[in-house]
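Just dropping this structure here.
Here the complex is missing one protein chain, while the rest keep their positions.
After this line comes chain A, so read on.
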């Protein structure tokens, strides 16, 4: 099918396409459908490519959509034509010379978007004008410039994008922006945050990653609030680090700023999905006001000097250990040329004896192996039990409380920076350069409350809302 005919029958194939052609109907026709289930009138909409090929979609005058099965159709009569042309209205983003300037990079997530009401398609709003149209509060915070780097979903972000993003962020800092915001899908936001934490070193200004858990076409979306708080943080916040700025509680109350190497997405759909693990968050942000919680963050500087080390070795993996794991899992990785393996071990950093020989072979083959924890909270401690001591002897290096995903990113980066210097890689991996390992875990760095406990219920009722 040519592109043009494809558009005429957008999304329709098989029997539906035949019916449309038989009656000379295309999408955006207003039709009267005589069917075995009665007569229906509506605007023929494009069909989602992932839906079946058995139903025509009509939008009724009331705004409802319905599906009409192809084999119920006796006739289709064209009674009008109304093609949807959907465009996001642009309003010029006002600039104010006294306001800080912020650069917003887009990677493809829909931090701000508008909805095509007829098809339901979400159209990203991204240019300053579009953003101003949907979140006018931004103009009160900063002068905003935007640049779309990629158009990929979060899960498709990878090493190639990390390198480009790091270079662009470095460039923007040198250009003189007062802060950087990166719009990003939430699924792998913490991977990208870690990558930037290692690649963009000693930034003088905030680098704030932001996304949304409810898309901005929904009235209850967290997008606008996240964007407003992220822009405030970037424009005038005191913390010059790579951070994730997302909802604190599920309520519309305040955002938290999480350090890029200690943050993790912890729920598939909650607004408050991002949590700092093993430590407290850097700060709270509410209505543009930033309240630091943690001491010892890197403060904002007036210079615009920054070191960018953009490199990544892709033959690195995470091996998520499970009790029945066979040694050939590790052998296969070595055989396939993997250069680094981050093990997510059980408990204090354990794997079963059965795979020892494979670890030994991998070590002999020069594969870098590091131990992290499935428990996510706590430190690797391989001296407590004999198992741990044995594994250490096999060449597996413990990474304290570095999160498995952070360790993966860091190992890829370290191997990228020092491709042929195993000692340098090892040295880099065991040194803390962006808060990825902490010397100590505060008592309130691990808080997972259990519902139902009376004191927790009391807390929920009175405070957590």
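The criterion applied here is as follows: contacts are C-beta pairs under 8 Å (C-beta built on N, C-alpha and C of every residue); 3 or more make two chains touch, one makes a residue touch a chain; residues count from 1.
Following the convention adopted for this analysis, contacts and distances are computed from a predicted model.
S.K.: One chain of this complex is missing from the view, so tell me which of "Phosphonate C-P lyase system protein PhnL", "Oligopeptide ABC transporter ATP-binding protein", "NADH-quinone oxidoreductase subunit J" or "Glu-tRNA(Gln) amidotransferase subunit GatE" is its UniProt name.
M.R.: The correct option from "Phosphonate C-P lyase system protein PhnL", "Oligopeptide ABC transporter ATP-binding protein", "NADH-quinone oxidoreductase subunit J" or "Glu-tRNA(Gln) amidotransferase subunit GatE" is "Glu-tRNA(Gln) amidotransferase subunit GatE", the UniProt name of the unshown chain.
S.K.: Touching the absent chain in the whole complex: find that residue among A:134, A:186 or A:387.
M.R.: Touching the chain that is not displayed is residue A:134.
S.K.: Using the touch definition up top, pick the residue from A:32, A:148, A:164 or A:315 that touches the left-out chain.
M.R.: A:32
S.K.: Looking beyond the chains shown, say which of A:22, A:74, A:174 or A:218 touches the absent one.
M.R.: The one listed residue touching the chain not shown is A:218.
S.K.: Using the touch definition up top, pick the residue from A:41, A:331, A:360 or A:441 that touches the left-out chain.
M.R.: Considering all chains, including the one not shown, the answer is A:41.
S.K.: On chain A, what residues meet the omitted chain?
M.R.: 30, 32, 35, 37-43, 51-52, 54-55, 57-58, 60-69, 72, 79-80, 84, 86-89, 114-120, 122, 133-134, 214, 216-221, 224, 250-253, 267-271, 451-452, 457, 460-461, 464-465
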